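One protein chain omitted, others in place.
As written, the chain order gives the labels A, B and C, with residue 1 at the start of each chain.
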Amino acid sequence: MKTIGVLTSGGDAPGMNAAIRAVVRTAVENDMTVYGIRNGFEGLMNGDVYEMNLRSVSNIIQSGGTILKSARSQEFKMDSGQQKAADMCRRLGLDGIVVIGGDGSFRGAKDLTSKGITCMCIPGTIDNDIACSDDTIGFDTAMNTIMQMIDRVRDTTESHSRCSVIEVMGRSAGYLALYSGIAVGATSILIPEFECDFEIDVVERMRRTIESGKRHFVILVAEGVGDATEMAKQIEEKTGVETRTTILGHVQRGGSPTVRDRVLASQMGNYATRLIRDTRESRVIACKDGNLVNYKIEEALAMTKNIDLDAYRLAHEISI
Amino acid sequence: MKTIGVLTSGGDAPGMNAAIRAVVRTAVENDMTVYGIRNGFEGLMNGDVYEMNLRSVSNIIQSGGTILKSARSQEFKMDSGQQKAADMCRRLGLDGIVVIGGDGSFRGAKDLTSKGITCMCIPGTIDNDIACSDDTIGFDTAMNTIMQMIDRVRDTTESHSRCSVIEVMGRSAGYLALYSGIAVGATSILIPEFECDFEIDVVERMRRTIESGKRHFVILVAEGVGDATEMAKQIEEKTGVETRTTILGHVQRGGSPTVRDRVLASQMGNYATRLIRDTRESRVIACKDGNLVNYKIEEALAMTKNIDLDAYRLAHEISI
Amino acid sequence: MKTIGVLTSGGDAPGMNAAIRAVVRTAVENDMTVYGIRNGFEGLMNGDVYEMNLRSVSNIIQSGGTILKSARSQEFKMDSGQQKAADMCRRLGLDGIVVIGGDGSFRGAKDLTSKGITCMCIPGTIDNDIACSDDTIGFDTAMNTIMQMIDRVRDTTESHSRCSVIEVMGRSAGYLALYSGIAVGATSILIPEFECDFEIDVVERMRRTIESGKRHFVILVAEGVGDATEMAKQIEEKTGVETRTTILGHVQRGGSPTVRDRVLASQMGNYATRLIRDTRESRVIACKDGNLVNYKIEEALAMTKNIDLDAYRLAHEISI
Partner (left out) sequence: MKTIGVLTSGGDAPGMNAAIRAVVRTAVENDMTVYGIRNGFEGLMNGDVYEMNLRSVSNIIQSGGTILKSARSQEFKMDSGQQKAADMCRRLGLDGIVVIGGDGSFRGAKDLTSKGITCMCIPGTIDNDIACSDDTIGFDTAMNTIMQMIDRVRDTTESHSRCSVIEVMGRSAGYLALYSGIAVGATSILIPEFECDFEIDVVERMRRTIESGKRHFVILVAEGVGDATEMAKQIEEKTGVETRTTILGHVQRGGSPTVRDRVLASQMGNYATRLIRDTRESRVIACKDGNLVNYKIEEALAMTKNIDLDAYRLAHEISI
């Protein structure tokens, strides 16, 4: 029977623990031996592992973060580090490892694959910026965390008839901003995928909304788009509405996962482990139109994903 | 330009307000006149309506329940009541109405259609028991509410090494029980769609789990399956584990909607209003594989939906 | 240096873990040895203990329930059981134990004291029915849990213009019902401390409120007062308002503790451990007017506490 390892890598995301749990439980149910690898590829290189059983993953499905911890590794970026990790896999007798993380982690898995190690990759990142998969583990939770925080900001924004410019995570991907923006009724949503005309898309929209009788405003800005504090200054100048900035920060990464994230993580962890039981080929697990599918890592990394134009149009049409 | 009405009918669901908001905003943006109809078909028959504008739906996207309220109507079940409602539509100059509700409400819309009134139906029910649509407005919120409550119950269940039998809503549909059951790691999930062998699926599973070292258990039961209190008694007798029952009740229907429910409701409300602008045919809006589609009402009502067998299998494989 | 034990007993309450954490940390900081005793007095009799250190209580301050678990013990109710527990204390070299629980647990501590064991008692119960202390650990969290659940029920109650009769915990104490009732604006609050005239205090109040234009109602009933389902029936009959019952159940016992409960638990655990370091006399820790004080166990058990008449009057005056 096979022996596998499981690790989390890159930025943590709510639901990673649910995925670890599913990997461990599925492995044990299928008579495999399973090792938890601490601190991602760094821990793999150093053999920082422990054997896990059914009870190692009790009561973690509801926890944010990752019990296996995560770390960035400079050494693993080099061929020598990758070789060291592959050697360690052989020494530990690992037939394959499950890698839970984002694009960067998948590239690490690809490197490891080239050293002869089977890797099953599971998309875990709050940003939803994995091209091959409709959804990633952590995205749903992060959207809801953002929404709940903005619902709170809105109380004070409304009480003082102000404008709030709110910066959310997503350096190169506007998914978090777009969907949470629709959910809170943001007057404007600025994301890296669309070039925005500040005068038309923010200032003019605010003016038009003021005419309809609205007195408080939320402007949502994805991290990668620009300086939220500078925008706030311009808005105040041009509209006369008192404007404040809030940067939501690391709060967005944590918290107990939602149902969707726990279920998606459980499904992906289960599927990845069954694949690693049956095959020797490295793959990326993905969710397409509600079904689990898998791709070669190179194939997955080469894909691109377009943000939903209709959702963006919708936001404009009903948030006035 | 057209004049439309919007009503909510049947059991309320979180996200209905977001749908109403999208209908009103889309209508106004498209130069239509829009009336809010209070108390569902009952209010329609009696002309209990008011004209709505952009600001009528300010600050409701985050509210549970429905600002238009809902009511059951005996009179509307009869042909005379339906005729009365259709006459009122004509008197009010309504070119069509948007009906937000469940199967029962869609049947009402079909009856109204037969009297010459265009109806656009939007699936709003926490049970997710609308066959033509993958998701219904309110389902995601209700799942998360259930999960959060069970996460709390689990604290005390674990502290006392007990078993909790928890009854959730879903008279004829096990969606809520199945997905929230996976999310909380329920030892067994009993739903109307699968006949369960109490001895094998509950008692034996608990015994096996006890052997692995687990001391506390959550058994999830959909409303329609049987008497939760009776099951608790049997479990205690057969396993020796102290067992308590919790019936989650109406708490499941309320609360501020999740991102998914607010977005889905916004999309469906927008889509329904655009359809009613462009057509005279009654339709049911649905969400299939992430896209909005529409069906004839009869067609939608004739469909059946199968619960996900893989999800049920998954629950069994990893909740041990 | 002294060696102490810590146990939780009776019904669990959110914040017990914060108290355990404070006991352990304070003990270690004061060079004492500290044992965790599992399953309350049952575990004490059987020597089910383990030594704890600073890291044994990492990351538990935010968890509901109790990591030491709780259990009822028939054997400990008898003199022989108490002797067995006292003997075990001596065998383990325990100079004293911290007992976190309610009235019943304090009586156990009194019995143990009579066998020569020093006990410091900390009031931990969601019911707030410890006479000597203004607040108990878990009360604040439970009130907020109840309030949040009723806020959800209210959404659906309002959407359907119904009355909801909601039963909350508190067999002999109405604190939970009274304060959460004020917080949700309940039309009537029925608690064991006041005899209620159903006709005047419920039916008449509802009728008067209906006259002011209100259409939905929440009636809060403490567990000990009567049959909520029966009351719902009578309300529907007498007022004509459709009425539903919700029994909140064990959800009320769990959940991550509030700031107040975490702080109170930390203060009490710290104080109890310093007392046990300095004295050999058994005491009950209490909170009076914002300060920590301590009483002899007999003295504490003999006290009575009156529910706040002004709060009850207030509820009547503003919930109309």
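Please note the rule applied: a residue touches a chain if its C-beta (ideal position, glycine included) is under 8 Å from a C-beta of that chain, and two chains touch if they have at least 3 such contacts.
All values derive from a computational prediction rather than experimental measurement.
List the displayed chains that the omitted chain touches in the full complex.
A, C
From the list C:Asp87, C:Asp103, C:Asp151 or C:Glu281, which touches the chain that is not on show?
For the chain that is not drawn, the touching residue is C:Asp151.
Looking at C:Ala131, C:Val263, C:Val293 or C:Ile307, which residue reaches the missing chain?
Answering carefully, the residue with contact to the hidden chain is C:Val263.
Out of A:Thr33, A:Thr118 or A:Thr145, which residue would touch the omitted chain in the full complex?
A:Thr145
Out of A:Ser114, A:Thr156 or A:Ser172, which residue would touch the omitted chain in the full complex?
The one listed residue touching the chain not shown is A:Thr156.
Mind listing the chain C residues that contact the chain we can't see here?
21-22, 25-26, 29, 53-55, 58-59, 61-62, 134, 140, 143-144, 147, 151, 154, 158, 179-180, 182-185, 212-214, 256, 258-260, 262-263, 266-267, 269-270, 289-290, 310-311, 314, 317-320
Across the whole complex, list the residues on chain A that are touched by the chain not included here.
8, 11-12, 14, 16, 39, 63-66, 69-71, 145, 149, 151-161, 164, 244-255
Heads up, the rule we're going with is that only the chains that are shown with their structure count from here on.
How many hops, at fewest, get you from chain A to chain C via touching chains?
Contact-graph shortest path, chain A to chain C, evaluates to 2.
Interface check for copies chain B and chain C. Shared numbers divided by all numbers used: above half gives same, below half gives different; which is it?
Copies use mostly the same positions to touch.
How big is the rotation relating chain A to chain B when the fit is done on Cα atoms? Please round to the nearest 5 degrees.
Superposing chain A on chain B takes a rotation of 180 degrees, nearest 5.
When the C-alpha atoms of chain B and chain C are each averaged to a single point, how far apart are the two points in Å?
35
What are the residues of chain C that contact at least two other chains?
none
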